[in-house]
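== subunit A ==
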Amino acid sequence: MLNHKFGINFVKYAMYLSLILLIAFIALIIGYIVLEGLAQLNLDLLISSNPLIVSTLMLIGIALIVAIPLGIFSAIYMQMYAKQGRIISLIRFSIDSLTGIPSIIYGLFALSFFIYYFGLNRSIFAAGLAMAIVILPVLIKNTEEAIKTIERSQIEASLALGATKYDTVTKVVVPFCLDGIINGVILSIGRIIGETAAIMFVIGTLNGFPTSIFEPSATLATHLYLILQEPTYAQGGIQEAYSLALILLLIVIILNVLVKFVEKYFKKKRGY
Partner candidate 1 sequence: MEDIFTIRDLNLYYGKNHALKNMDIALKKNKVTALIGPSGCGKSTFLRCLNRMNDLIENCTITGQIIYDNDNINVEKYNVIELRKKVGMVFQKPNPFPMSIYENVIYGPKCQGLTDKAILDELVEDSLKKAALWDEVKDRLNTSALSLSGGQQQRLCIARTIAMDPDVILMDEPTSALDPISTKKIEELMETLKNNYTIVIVTHSMQQAARISDYTAFFLMGEIVEYDLTDIIFSNPAQQQTEDYVTGRFG
Partner candidate 2 sequence: MIMLDEVLDGIIVSLSEMFEKTTQAHRHAIQALIQKDNKKALIVLDGDEHINQLEEQINYDVMLAIAKYQPVASDLRKLIAIIKVANDLERIGDYAKTIAKTAILNCDETFLNETFLKNSLKMSNIVIDLLEKAREAFIRQDVDYAYEIIQSENQLGGLLRETIASNPFSLIKDDNVESYMLLMGVLRTLERSRGHLANICEATIFIGNGKFVEL
(Lines give C-alpha, C1' and ligand atoms only; values in the text may rest on other atoms or scores of the structure.)
Protein backbone atom coordinates (compact mmCIF):
# COMPACT_ATOMS: atom_id res chain seq x y z
CA MET A 1 0.00 0.00 0.00
CA LEU A 2 2.73 2.39 0.95
CA ASN A 3 4.74 1.50 -2.12
CA HIS A 4 1.75 2.06 -4.34
CA LYS A 5 1.06 5.50 -2.96
CA PHE A 6 4.71 6.39 -3.17
CA GLY A 7 4.76 5.24 -6.77
CA ILE A 8 1.83 7.40 -7.75
CA ASN A 9 3.22 10.47 -6.05
CA PHE A 10 6.63 9.88 -7.54
CA VAL A 11 5.20 9.80 -11.05
CA LYS A 12 3.11 12.87 -10.38
CA TYR A 13 6.04 14.91 -9.19
CA ALA A 14 8.28 13.60 -11.93
CA MET A 15 5.74 14.82 -14.47
CA TYR A 16 5.49 18.23 -12.88
CA LEU A 17 9.26 18.48 -12.83
CA SER A 18 9.59 17.57 -16.49
CA LEU A 19 6.99 20.12 -17.44
CA ILE A 20 8.71 22.84 -15.48
CA LEU A 21 12.06 21.98 -16.99
CA LEU A 22 10.59 22.01 -20.46
CA ILE A 23 8.94 25.39 -20.01
CA ALA A 24 12.09 26.76 -18.46
CA PHE A 25 14.14 25.52 -21.36
CA ILE A 26 11.89 27.04 -23.99
CA ALA A 27 11.63 30.28 -22.05
CA LEU A 28 15.40 30.38 -21.83
CA ILE A 29 15.94 29.97 -25.54
CA ILE A 30 13.27 32.39 -26.58
CA GLY A 31 14.12 34.82 -23.84
CA TYR A 32 17.79 34.82 -24.70
CA ILE A 33 17.13 35.44 -28.38
CA VAL A 34 14.55 38.08 -27.68
CA LEU A 35 16.75 39.95 -25.23
CA GLU A 36 19.89 39.80 -27.31
CA GLY A 37 18.00 40.35 -30.51
CA LEU A 38 16.09 43.35 -29.23
CA ALA A 39 19.36 44.90 -28.20
CA GLN A 40 20.52 44.89 -31.80
CA LEU A 41 17.25 45.52 -33.44
CA ASN A 42 16.80 48.81 -35.14
CA LEU A 43 15.15 50.09 -38.26
CA ASP A 44 18.31 49.91 -40.31
CA LEU A 45 18.68 46.26 -39.57
CA LEU A 46 15.12 45.55 -40.46
CA ILE A 47 15.48 47.31 -43.76
CA SER A 48 18.71 45.58 -44.54
CA SER A 49 17.16 42.23 -43.71
CA ASN A 50 14.29 42.96 -46.05
CA PRO A 51 15.63 40.94 -48.97
CA LEU A 52 16.18 38.01 -46.63
CA ILE A 53 12.64 38.18 -45.40
CA VAL A 54 11.26 38.41 -48.89
CA SER A 55 13.38 35.50 -50.08
CA THR A 56 12.24 33.40 -47.17
CA LEU A 57 8.63 34.15 -47.94
CA MET A 58 9.15 33.42 -51.62
CA LEU A 59 10.74 30.11 -50.73
CA ILE A 60 7.80 29.17 -48.57
CA GLY A 61 5.42 30.20 -51.32
CA ILE A 62 7.05 28.13 -54.02
CA ALA A 63 7.46 25.07 -51.85
CA LEU A 64 3.81 25.16 -50.76
CA ILE A 65 2.46 25.84 -54.24
CA VAL A 66 4.29 22.80 -55.56
CA ALA A 67 3.88 20.47 -52.62
CA ILE A 68 0.32 21.08 -51.42
CA PRO A 69 -1.56 20.04 -54.56
CA LEU A 70 0.81 17.16 -55.15
CA GLY A 71 0.55 16.02 -51.56
CA ILE A 72 -3.22 16.27 -51.26
CA PHE A 73 -3.92 14.54 -54.55
CA SER A 74 -1.48 11.76 -53.74
CA ALA A 75 -3.05 11.21 -50.34
CA ILE A 76 -6.56 11.20 -51.77
CA TYR A 77 -5.53 8.74 -54.45
CA MET A 78 -3.84 6.41 -52.02
CA GLN A 79 -6.71 6.42 -49.54
CA MET A 80 -9.76 6.59 -51.78
CA TYR A 81 -8.91 5.22 -55.19
CA ALA A 82 -5.96 2.88 -55.09
CA LYS A 83 -6.37 -0.82 -54.59
CA GLN A 84 -5.02 -1.53 -51.12
CA GLY A 85 -2.40 -4.10 -51.93
CA ARG A 86 1.30 -4.74 -51.49
CA ILE A 87 2.35 -1.99 -53.90
CA ILE A 88 0.45 0.73 -52.07
CA SER A 89 1.77 -0.53 -48.75
CA LEU A 90 5.29 -0.35 -50.13
CA ILE A 91 4.77 3.20 -51.36
CA ARG A 92 3.34 4.22 -48.03
CA PHE A 93 6.26 2.69 -46.21
CA SER A 94 8.69 4.56 -48.42
CA ILE A 95 6.93 7.86 -47.79
CA ASP A 96 7.02 7.25 -44.06
CA SER A 97 10.72 6.51 -44.25
CA LEU A 98 11.34 9.70 -46.18
CA THR A 99 10.17 11.79 -43.24
CA GLY A 100 13.16 10.63 -41.29
CA ILE A 101 15.90 11.26 -43.83
CA PRO A 102 18.47 13.88 -42.84
CA SER A 103 18.13 17.17 -44.70
CA ILE A 104 21.64 17.06 -46.05
CA ILE A 105 20.70 14.13 -48.21
CA TYR A 106 17.85 16.12 -49.67
CA GLY A 107 20.40 18.85 -50.28
CA LEU A 108 22.65 16.45 -52.12
CA PHE A 109 19.76 15.14 -54.18
CA ALA A 110 18.59 18.63 -55.07
CA LEU A 111 22.09 19.58 -56.10
CA SER A 112 22.55 16.55 -58.34
CA PHE A 113 19.07 16.57 -59.80
CA PHE A 114 18.09 20.19 -60.22
CA ILE A 115 21.42 21.93 -60.60
CA TYR A 116 23.65 19.39 -62.31
CA TYR A 117 21.18 17.23 -64.21
CA PHE A 118 18.54 19.78 -65.15
CA GLY A 119 20.97 22.65 -65.28
CA LEU A 120 18.88 25.06 -63.28
CA ASN A 121 20.45 28.16 -61.85
CA ARG A 122 21.15 28.31 -58.17
CA SER A 123 18.02 30.17 -57.21
CA ILE A 124 15.07 30.50 -54.91
CA PHE A 125 13.13 28.43 -57.42
CA ALA A 126 15.52 25.52 -57.20
CA ALA A 127 15.48 25.80 -53.41
CA GLY A 128 11.70 25.87 -53.50
CA LEU A 129 11.62 22.63 -55.46
CA ALA A 130 14.04 21.06 -53.01
CA MET A 131 11.89 22.09 -50.05
CA ALA A 132 8.80 20.81 -51.81
CA ILE A 133 10.36 17.37 -51.86
CA VAL A 134 11.27 17.67 -48.19
CA ILE A 135 7.79 18.57 -47.03
CA LEU A 136 5.89 16.29 -49.41
CA PRO A 137 6.07 13.19 -47.17
CA VAL A 138 4.85 15.22 -44.20
CA LEU A 139 1.94 16.65 -46.14
CA ILE A 140 0.96 13.29 -47.57
CA LYS A 141 1.13 11.60 -44.21
CA ASN A 142 -0.93 14.27 -42.47
CA THR A 143 -3.52 14.36 -45.22
CA GLU A 144 -3.83 10.58 -45.22
CA GLU A 145 -4.29 10.55 -41.47
CA ALA A 146 -6.94 13.25 -41.81
CA ILE A 147 -8.76 11.28 -44.48
CA LYS A 148 -8.66 8.21 -42.27
CA THR A 149 -10.52 10.07 -39.57
CA ILE A 150 -13.50 10.41 -41.86
CA GLU A 151 -15.64 7.52 -40.81
CA ARG A 152 -16.13 4.89 -43.42
CA SER A 153 -19.82 5.05 -42.76
CA GLN A 154 -19.95 8.62 -44.06
CA ILE A 155 -18.38 7.52 -47.32
CA GLU A 156 -20.78 4.60 -47.55
CA ALA A 157 -23.71 6.90 -46.85
CA SER A 158 -22.65 9.22 -49.64
CA LEU A 159 -22.24 6.42 -52.15
CA ALA A 160 -25.53 4.85 -51.10
CA LEU A 161 -27.24 8.09 -52.07
CA GLY A 162 -26.09 7.70 -55.64
CA ALA A 163 -23.15 10.09 -55.40
CA THR A 164 -20.07 9.35 -57.48
CA LYS A 165 -16.71 8.77 -55.89
CA TYR A 166 -15.67 12.19 -57.10
CA ASP A 167 -18.68 13.81 -55.38
CA THR A 168 -17.92 11.90 -52.23
CA VAL A 169 -14.30 13.00 -52.20
CA THR A 170 -15.00 16.65 -52.91
CA LYS A 171 -18.07 17.06 -50.72
CA VAL A 172 -17.60 14.69 -47.83
CA VAL A 173 -13.92 13.85 -47.51
CA VAL A 174 -11.86 16.89 -48.35
CA PRO A 175 -13.89 19.57 -46.56
CA PHE A 176 -13.60 17.66 -43.34
CA CYS A 177 -9.91 16.90 -43.71
CA LEU A 178 -8.94 20.52 -43.69
CA ASP A 179 -7.87 20.28 -40.08
CA GLY A 180 -5.33 17.64 -40.89
CA ILE A 181 -4.19 19.31 -44.06
CA ILE A 182 -3.67 22.62 -42.33
CA ASN A 183 -1.82 20.85 -39.59
CA GLY A 184 0.51 19.44 -42.19
CA VAL A 185 0.94 22.89 -43.72
CA ILE A 186 1.88 24.41 -40.37
CA LEU A 187 4.44 21.70 -39.77
CA SER A 188 5.81 22.26 -43.25
CA ILE A 189 6.14 26.00 -42.83
CA GLY A 190 8.06 25.47 -39.66
CA ARG A 191 10.38 23.08 -41.46
CA ILE A 192 10.89 25.37 -44.43
CA ILE A 193 11.72 28.44 -42.42
CA GLY A 194 14.38 26.69 -40.46
CA GLU A 195 15.88 24.61 -43.22
CA THR A 196 19.47 25.14 -44.14
CA ALA A 197 21.11 21.89 -45.15
CA ALA A 198 18.65 21.04 -47.88
CA ILE A 199 18.76 24.37 -49.66
CA MET A 200 22.25 25.57 -48.81
CA PHE A 201 23.75 24.39 -52.04
CA VAL A 202 21.00 25.23 -54.43
CA ILE A 203 20.02 28.68 -53.32
CA GLY A 204 23.24 30.53 -53.82
CA THR A 205 24.10 33.68 -51.87
CA LEU A 206 22.45 36.96 -51.19
CA ASN A 207 22.45 39.12 -54.25
CA GLY A 208 20.66 42.21 -53.09
CA PHE A 209 16.91 42.41 -53.29
CA PRO A 210 15.54 39.38 -55.11
CA THR A 211 13.90 40.59 -58.28
CA SER A 212 13.19 37.16 -59.63
CA ILE A 213 12.82 33.74 -58.16
CA PHE A 214 15.22 32.42 -60.72
CA GLU A 215 18.07 34.34 -59.20
CA PRO A 216 20.32 33.20 -56.41
CA SER A 217 19.53 34.55 -52.98
CA ALA A 218 19.59 33.66 -49.33
CA THR A 219 16.98 33.03 -46.67
CA LEU A 220 17.04 34.16 -43.08
CA ALA A 221 18.14 30.69 -42.08
CA THR A 222 20.90 30.27 -44.62
CA HIS A 223 22.21 33.74 -43.95
CA LEU A 224 22.17 33.08 -40.25
CA TYR A 225 24.12 29.88 -40.85
CA LEU A 226 26.75 31.71 -42.86
CA ILE A 227 27.12 34.39 -40.20
CA LEU A 228 27.71 31.81 -37.54
CA GLN A 229 30.31 30.12 -39.73
CA GLU A 230 32.07 33.33 -40.51
CA PRO A 231 31.16 36.11 -38.10
CA THR A 232 32.94 38.72 -40.20
CA TYR A 233 30.65 37.84 -43.09
CA ALA A 234 27.94 39.98 -41.58
CA GLN A 235 28.04 43.71 -41.04
CA GLY A 236 26.95 43.58 -37.45
CA GLY A 237 28.98 40.57 -36.53
CA ILE A 238 27.55 37.86 -34.39
CA GLN A 239 25.13 40.29 -32.81
CA GLU A 240 23.30 40.44 -36.11
CA ALA A 241 22.71 36.74 -35.77
CA TYR A 242 20.52 37.26 -32.74
CA SER A 243 18.43 39.85 -34.46
CA LEU A 244 17.94 37.64 -37.47
CA ALA A 245 16.95 34.82 -35.15
CA LEU A 246 14.40 37.08 -33.52
CA ILE A 247 12.96 38.08 -36.89
CA LEU A 248 12.80 34.42 -37.86
CA LEU A 249 10.89 33.62 -34.69
CA LEU A 250 8.46 36.44 -35.28
CA ILE A 251 7.78 35.31 -38.82
CA VAL A 252 7.08 31.77 -37.65
CA ILE A 253 4.61 33.02 -35.08
CA ILE A 254 2.87 35.36 -37.52
CA LEU A 255 2.56 32.69 -40.20
CA ASN A 256 1.18 30.13 -37.76
CA VAL A 257 -1.38 32.59 -36.49
CA LEU A 258 -2.38 33.42 -40.05
CA VAL A 259 -2.86 29.77 -40.87
CA LYS A 260 -4.98 29.33 -37.76
CA PHE A 261 -7.17 32.21 -38.91
CA VAL A 262 -7.60 30.53 -42.27
CA GLU A 263 -8.62 27.35 -40.48
CA LYS A 264 -11.12 29.21 -38.33
CA TYR A 265 -12.59 30.82 -41.41
CA PHE A 266 -13.17 27.49 -43.10
CA LYS A 267 -14.62 26.01 -39.95
CA LYS A 268 -17.05 28.90 -39.66
CA LYS A 269 -18.03 28.54 -43.27
CA ARG A 270 -19.10 24.97 -42.90
CA GLY A 271 -20.82 25.50 -39.59
CA TYR A 272 -19.01 23.40 -37.05
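As a convention for this text, a contact is a pair of C-beta atoms (placed from the backbone, for glycine too) under 8 Å apart; a residue touches a chain by one contact, two chains touch by 3 or more; residues count from 1.
Behind the choice of candidates: all candidates are chains of the complex that A comes from, given by their letters.
Owing to the predicted nature of the structure, the values given are computational and were not obtained by experimental measurement.
Q: Going by the C-beta definition already given, which one of 1 or 2 is in contact with subunit A within this complex?
A: Of the listed options 1 or 2, subunit A touches just 1.
Q: Tell me, which parts of subunit A touch candidate 1 in their complex?
A: Residues 83-84, 151, 153-154, 156-164, 167, 171-172, 176, 270-272 of subunit A touch candidate 1 in their complex.
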